[in-house]
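Every protein chain of the complex appears in place save one, which is left out.
A and B are the chain letters, set down in written order, and residue numbers restart from 1 in every chain.
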Amino acid sequence: MTHASDVGTASRSGPPAIDDGFRTAPAVHEVRNEEDLLVVRHAVRAATLRAGFSIVDQTRVVTAASELARNAYVHGGGGTLAIEHLARTGAAGLRLTVADEGPGIPDLSAALTDGFTTGAGLGHGLGGARRLMDEFDIDTAAGDGTTVTVTRWAVR
Amino acid sequence: MNSTPSNGVPILRLGDVLVTGLLNELDDKSAVAFTEELTARITSDHARGVLIDISRLEIIDSFVARTLMELTTMARLLGARVIVAGMRPPVAITLVELGLQLTGVETALNAEQGMAALGWHQTPSPPEGVLRDTRQ
Partner (left out) sequence: MLRAEADDIADRWVQLQLAQAPLGDAVSETELREESDALIGALISGLDGDGPVERVVGSHPGLRQAVCDLSLRRARAGATPTDTSLAVLALKEALLEAAQRQTENAAALFSDAVLINRLLDSAGALSFETYVEGREEIIRRQSRQLLEVSTPVVRLWRQVLAVPLIGTLDTARTQVVMENLLQGIQDHEALVAIIDITGVPTVDTAVAQHLMQTVNAVRLMGADCVISGIRPPIAQTIAQLGIDLSTILTRATLADALAAAVKLTDAASARPTPAADR
């Protein structure tokens, strides 16, 4: 099992201890076809609005969701995207978990490198999603699917 | 496909410039259909310029970015210059953070300036309120 994770700058990501008590149940959306990609985008946009994200943060999160959902659809043969609202003192957050049961990513560090692509994108999907979000976590193994978890906290 | 736009965005012809736009609800199939329709129109209308208004686009992910870059390259091969106009600030910020530069794609602040760059100018003051085409 390959695993990569990083947490954004300390200025925006706080101790994880506090948020555990106040999560709402995640809303899970299917990503099985191209129409689902649009549906998922809408759902994520609505969630960013609810969390009180600025327009730029909304755009960042929806774009990252679009990249990850497309990855799951194109490379993973379809999967799910779960949206979770988080709260910690003074900030609302949004966590997206995109999971597929596809072939997995054999070379994770290559996949995170810009310009690496095996599909119809520009090869900025994973690395780009990582840059757009505050926290990024990926679990993958050849033949065992891929799960990407990303979190963004609202500034202010 | 040539006469009925598949994604609801009409392609207008103004002289030798084609004017069109992208809507927020652009799925992958529509994007491919749009590219095919536009390249067909460039050839059939002998277009020298293409203005694509993207002021309605709320996000550009790497797929849409790739579509725009390919469109620009194809149009250039067919002898037309493409200008992408009206990108929203949050979209531009997200694109550079995503690591995309839209290499080779010319941009303009809005459709008006895009048209100006393609050689269209506003008539300073049409006499007696008569609308006139400066190109005549």
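The definition used in the following text is that contacts are C-beta pairs under 8 Å (C-beta built on N, C-alpha and C of every residue); 3 or more make two chains touch, one makes a residue touch a chain.
Remember, predicted model here, so these are calculated numbers, not experimental data.
Of the candidate positions A:V56, A:A82 or A:A141, contact with the unshown chain belongs to A:V56. Listed for subunit B, the residues touching the missing chain in the whole complex are 15, 85-89, 91-93, 95-97, 101-102, 107-110, 113-114, 116-117, 119-121, 134-135.
We take it that only the chains that are shown with their structure count from here on.
Averaging Cα coordinates per chain places subunit A and subunit B 31 Å apart. Listed in rising order, the residues of subunit B touching subunit A in the complex are 25, 27-29, 58-63, 65-66, 89-91, 93-94, 97-100. Considering their complex, residues 34-35, 37-38, 41, 45, 55-56, 58-60, 62-63, 66-67, 70, 114, 120-125, 127-128, 131-132 of subunit A touch subunit B.
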